[in-house]
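Our next item is chain A:
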Amino acid sequence: MSTRQPDAAKGGKFRAPLLFAVMAALIVMEGLTTGWDSALVILNMGIISAIMALGLNMQWGYAGLFNSGVVGFTALGGLAPVLISMPPTGGAMSQGGWQILGALLIAVLALVVATKLNHRLHGAARAAGVVAALVIGFVLFRAVFDPAVARVQAINPASQGYLGGLGLPVLLAWPVGAVLAAAAAWAIGKTSLGLRSDYLAIATLGIGEIIVAVLKNEEWLDRGVLNVTGIPRPWPVPYEVDLQADPGFVARMQGWGIDPVTGSTLTVKLIYMGLFGIVLALLLWGAQLALKSPWGRMMRAIRDNETAAAAMGKNVTRRHLQIFMLGAAVMGLAGAMMITLDGQMTPASYNPLRYTFLILVMVVVGGSGNNWGSVLGAVLVWFLWIKAEAWGPEIMNLAISHMSEGPLRQHLFDAAPQMRVIVMGLLLLLVLRFSPRGLLPEK
Partner candidate 1 sequence: MSRGPGMSFLDASNMTGGYGVSDILHDCTLRVEKGQIAVIVGPNGAGKSTAMKAVFGMLKLRGGSVTLDGEDITALSPQERVRKGMGFVPQVNNVFPTMTVEENLEMGAYIREDDYRDTMEQVYELFPILREKRHQHAGELSGGQRQQVAVGRALMTKPKLLMLDEPTAGVSPIVMDELFDRIIEVARTGISILMVEQNARQALEIADTGYVLVQGANKYTDTGAALMADPEVRRTFLGG
Partner candidate 2 sequence: MDILNAIVAILNYVIVPATTYGAQLALGALGVTLIYGILRFSNFAQGDTMAFGTAITIMVTWGLQSLGIGFGPLPTALLALPFGIAITCALLLGTDRVVYRYYRTVRAAPVILVMVSVGVMFLMNGITRILIGVDEIKFADGARFLISASEFKSWTGLTEPLAIRSTQAITVIVAGLLVWALFWFLAKTRTGKSMRAYADNEDLALLSGINPDRVVTVTWIIAGALATTAGVLYGLDKSFKAFSYFQLVLPIFAAAVVGGLGNPLGAIAGGFIVAYSEVAVTYAWKKVAGYLFPSWDTDSLLQLLSTDYKFAVSFTILIIVLLFKPTGLFKGKAY
């Protein structure tokens, strides 16, 4: 960001390949010591984190917009696989689904009317008109919405009780996730961009929490905390059981001296890796192209001197809204990919520390404004985050080995996995202070 540190990029043109080699070595070491399954789990989630980080880098790195609601955009993207790929719940639409959609339409109409009145009327009439539109809209909405929701949630509540999806291929859900997140970003950006930078940070914190709250509580939509499981896999990822039942696959694995069960799990993860890798590569290519385009140069010019850019006739707020939506769309895409990988939607697992602030650490550590840096930072920080949970107790064990058995020792041992939170805080602070341009500085 604006704290420039020209001599940070030591190592010249070998710096990036070297750091990526270190990253690869870490993954390989994990494979050799703990196992390839574990290494691939980390890598796949690392790639998804890298995509989230790319999205955040567009907002923070290109434009200096502080988004503290990444968790919300990711979660909203994660809703897409449920809506697109799950089979529709029989009778849900006729029981109340259409009515719910009608209620949502009423809500939107009420907002539109309120906005229009806000523009047209003045003085006391304006306030009265807006409030009246909202109150009437709300009452109508609830009157239509509540009974419909009750009926939908009554359908086979143990395994359904929600609208279900469209039963379409899950790959379609990825762009849909991006669109959902971008729409939320539009709404939030419209209200809080153009004000103090802190206001966007506060407003996004709010939208993040609210999106997660909606996903946790609206059972008709995604079963809430009851979770949606069994989200179908995307083409071309096979199921392990099918592979194990395939004599050709089993023979090939045995030929390579690999246990067919282990082989099947590794195969599935490798295919996911390939799929995610393609998406990441495409995004990275596009992001690099955008960054180097006149549009990207203008974005950075605005970031570095907003006043001057505004004086040159650039509509700063409009540009910011664009990039904010674009970044959110990438986060939504990553969110949809993550739910596809997990095969289930568990709204209660969306924790801001993990899905907002950790992504922020990834971007800053990797190098704000540098796309390759975000990818590198994401995989490295994700690796550290996972491993630190295991290392914490090991280090603590060494530290307290001389202590006598007792409640304090037990407490310290139990608390050791939390050390990684401190590690992340320290990492963020150290990078911000001593190397504000990160591992791979922006050019």
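What to note about this one:
The definition used in the following text is that a contact is a pair of C-beta atoms (placed from the backbone, for glycine too) under 8 Å apart; a residue touches a chain by one contact, two chains touch by 3 or more; residues count from 1.
A word on the picks: all candidates are chains of the complex that A comes from, given by their letters.
Quick caveat: nothing in here was measured; it's all calculated off a predicted structure.
Touching chain A in this complex, out of the candidates 1 or 2, is candidate 2.
Contact residues of chain A toward candidate 2 in the complex are 1-3, 64, 66, 68, 138, 146, 191-192, 195-199, 201-203, 205-207, 209-210, 213-214, 216-217, 352-353, 357, 360-361, 364, 412, 414-416, 418-426, 428-429, 432-433.
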